[in-house]
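Dropping the structure in here first, questions after.
Only a single protein chain was left out; the remaining protein chains are all shown in position.
Chains: A and B, in written order; residue numbering restarts at 1 for each.
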Amino acid sequence: MDYLVAVLLPQLLHGLVFGAALGLLALGLTVIFGLLGVMNFAHGELYMLGAYAGIAVIGLTHSFWAALVVAPLAVGAIGALTEVTTLRPLYRREPLYGLILTFGLALVFREGARQIWGGDMRRILPPFTGSTPLLGMTYPNYRLFLLAAASVLLLAIWLFFTRTRAGIVVRAAVQDAEMLDGLGVNVPRVFTLTFAGSAALAALAGLLLAPIFTVYPQMGVEMILLAFIVVILGGMGSMGGSVVAAFVIGLAQSLLTLWMNPQRVAIAIFAIMIVVLIVRPRGFFGREGVLE
Amino acid sequence: MARDGVVLEIDSVSKSFGALAALSNVSLAVQAGQIFSVIGPNGAGKSTLFNVVSGLHVPTRGRIRFRGRDIGGLEPEQINRLGVAKTFQITNIFGEISVFENVRVAAQSRVRESGRLASLWRLPDVEGAASELLQAFGLAARRDEPAENLSHGEQRYLEICLALATEPTLLLLDEPTAGMTPGETREATALIRRIATARGLTVLLIEHDMSVVMGISDRIAVLHFGEKIAEGAPEQIRNDPNVIEAYLGPPDA
Partner (left out) sequence: MSRALTWRAVLVWAALAALPALPFMSKFYLLLAFDALLFGAIAMSLDLLMGYTGLVSFGHAAFFGLGAYATAVLLERGIVSLWVCLLFAVLVVGLYALVVSYFSTARRGIYFALLTLIFAEVVYTFFRYTQTFGGSDGIQGLPAPSLAPGFAIDTPLRNYYLVLVYLGLAYLVCRILVTAHFGRVLVAIRENEDRARFLGYNVQRYKMAVCMISALITGLGGALYPGRSAFATPDLMLWTVSGELIIMVMIGGLGTLVGPVIGGAFFVLLQEKVSSYVDWYFIVIGLVLIFIVLFMPRGLLGIRGLLGGRRWRATA
């Protein structure tokens, strides 16, 4: 029982937080792919840039909270700029080009960050320390904050996509991009805003998680690989599926770390993916009739 | 041919997407050599019916028999190999290769080597069959142009060529005259009738244009909200009060 409380439970909660961050990334990938037809290989780098932008802002203002506002906006702006200059010309072309371009972008962002901030691991200190007794264990306050923040974020996103007109339109367009044409919306602007929005969310996730993990240029790579696995498992057309799969993978990752070293965990997650693909080739929520 | 000359038998087929019932208990039988039209207002389930027959969807309930054989749940390519070819409502051709190459690759799917090891090095000769089809549809003059450069009407013809190149017994035409001018529509209707008769094809047709439907069909079924509300010869359907109500709304509305 002690083990359960002292070790398992915190890891479980940690898995939920990690799953929420993965969910944000995977959602961003799914929405961008459904809407723009582009698989954003650079998404992990946007996550990483969020953490580094946070470091920059904290360096100037010494305020984590200021960073929490500014960093996502900054990365969102970078996202918007990227979309307008590099992705927009590709929408009419074969999807192959978008893949290669975002792959190139990922390289540039990753190495650019390394050039600017160096390859060493950096730390962002949590804005507050201390722990709280909870369910028989003490849980770090910052992680509690993360849990709360993640829940609020996901709730907000869910509300956006189900209750606001803009969100409903985007969600429907993710399933069927052509429908936007008939609605009289400014399609390029929707695309840019969506891309910027998903970039900002990725950055936010990166910054929020930074005090727990270290910050280094490669930090987006591991996340994006897991996000890809989430997307494959959740089914590309299904936003809800992405979120569910994200929590599954997040929890799996977190719990497996208790018993295996990181490389083995990676291979285990991969094995889980293979097993699911064998049993349900379309993923958890793949849609029938889309010739997925 | 199958027993009783029935080529396609749709037996109490229902198809639901979650809570949405796109098709409810639809049954119909298409005889060999018939041109059978399926009509109905938008959202009636016509395309869903085609998608179920051609293999895109699996029926939730009911059976689909092609020449006596149950095809529900088979993959689209398997169904095509059995002899069912479909055209798409929104033109779905191979845009960047030439018109001739479009039809040629469609015809190639029927050669013996297709799908086998020998296809890695053999080059089958289907040039004749492909040229013949282009000729029949008046596309021979445009054979070397990229397919995407064709006019809308010509692309609709190319759609049909692709389907015919796979040597089907049953042809599913999904609004073949969509977007055509009245003149083109008349030509297309006559052409379809001529080719169907010449090749002994059975045709299942979705159409919105009543002139086409009345002019070409041997038999018509009417769908409304996923259910079949009428079936019969063109004159019967034209005068059926249920059909009129479905299209125009209830009397005095």
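The rule is short, and it goes like this: a contact is a pair of C-beta atoms (placed from the backbone, for glycine too) under 8 Å apart; a residue touches a chain by one contact, two chains touch by 3 or more.
Computed from a predicted model, the values in this text were never measured in an experiment.
Residue B:Glu101 is the one among B:Asp11, B:Glu101 or B:Glu227 that touches the chain missing from this view. The hidden chain makes contact, of the residues A:Val84, A:Ile232 or A:Leu255, with A:Ile232.
Interface residues of subunit A facing the missing partner chain: 33, 39, 86, 89-90, 93-97, 99-101, 103-108, 110-112, 115, 225, 228-229, 231-232, 236, 263, 266-267, 270, 273-274, 277, 281-282, 286, 291-292. Interface residues of subunit B facing the missing partner chain: 54, 75-77, 80-81, 85-86, 88, 92-98, 101, 104-106, 108-111, 113-115, 119-124, 162, 165-166.
In this section, only the chains that are shown with their structure count from here on.
Rounded to whole angstrom, the centroid-to-centroid distance between subunit A and subunit B, based on C-alpha atoms, equals 44 Å.
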